[in-house]
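One protein chain omitted, others in place.
Showing chain A:
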Amino acid sequence: MILTVDGICMKFKEKVILDNVNLSVEKGEVVSIVGPNGCGKSTLLKILSRNLSPQKGNVCLHGKSIKHMKPKDLAKKLAFLPQSRSVSSDFSVETLVSYGRYPHLGFSNRLKAMDLEIVDWAMDKTRVLELRNRTVNTLSGGEAQRTWIAMALAQRPDILLLDEPTTFLDISFQLEVMELIKELNQTLGLTIIMVLHDINQAVRYSHKIYALKNSTISHHGHAHQILSHQFLSGVFNIDADIFTDDKNNCPYIIPQRVKKL
């Protein structure tokens, strides 16, 4: 197991956000966390990336708790792409990607030849090499997302955490980003954990799915086998038809109606 989560509990004031959440991820897996709005998926991802610390429970990376790891050591193993982020509009793509090397830099904070090579490699993998001198405010949504993924890649992490990587992108960029994630997983063996809204994307692109409902994991299992009428009504409160996508060899759904409570 590359990452295990044991009995995470999280409360904000009196409101329970997460209650005894467990999950485990193997090396090289793509894992999606799905669930309705407000179920705590983003909170869970923030706990995994240590942007929040849980009141109870443990997150272990390679069997070691992340609680007392040094920030830079954690950043070398785990990259997190948050949804909320900002960047000064006149930074170039290359500058932004080079920040991914920050946890690896020594006291002088200077990029060495090897760091520059890795920055180039990361831009090449995410196909933003041609954009390296463009400023980030001139990029399209998809290009910007690939640039941020390049920055995460330049950290050379074992695990990549993505918070809703396709939200706010139009459909071609969504496809582009999901294909890139798949490619990174297959060619680099990168372990990927992401929060997704689109159940069809989650099913098509992940190995395993965890569904959060009422602050806890209600279902989990193999992505291609988890879909059922009972799952969809239980987690998302919808009636849907389930079909099979022969080309990609995976199921997909068409939602039909919201169930009355």
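Here is the rule we go by: a residue touches a chain if its C-beta (ideal position, glycine included) is under 8 Å from a C-beta of that chain, and two chains touch if they have at least 3 such contacts; residues count from 1.
The rule is simple: contacts and distances are computed from a predicted model.
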_Record-based protein name (UniProt) of the chain missing from this complex, from "Cytochrome c assembly protein", "tRNA-splicing ligase RtcB", "Archease" or "Iron complex transport system permease protein"_ = "Iron complex transport system permease protein"
*Hey, which of A:72, A:112, A:229 or A:259 is the one touching the hidden chain?*
A:72
*If the hidden chain were put back, which of A:60, A:87 or A:175 would touch it?*
A:87
*Just name the one of A:99, A:121 or A:252 that touches the chain not displayed here.*
A:99
*Touching residues (missing chain, whole complex) on chain A*: 46, 49-51, 70-76, 78-82, 84-92, 94-95, 99-100, 102-103, 109, 129-130, 132-133, 152, 155
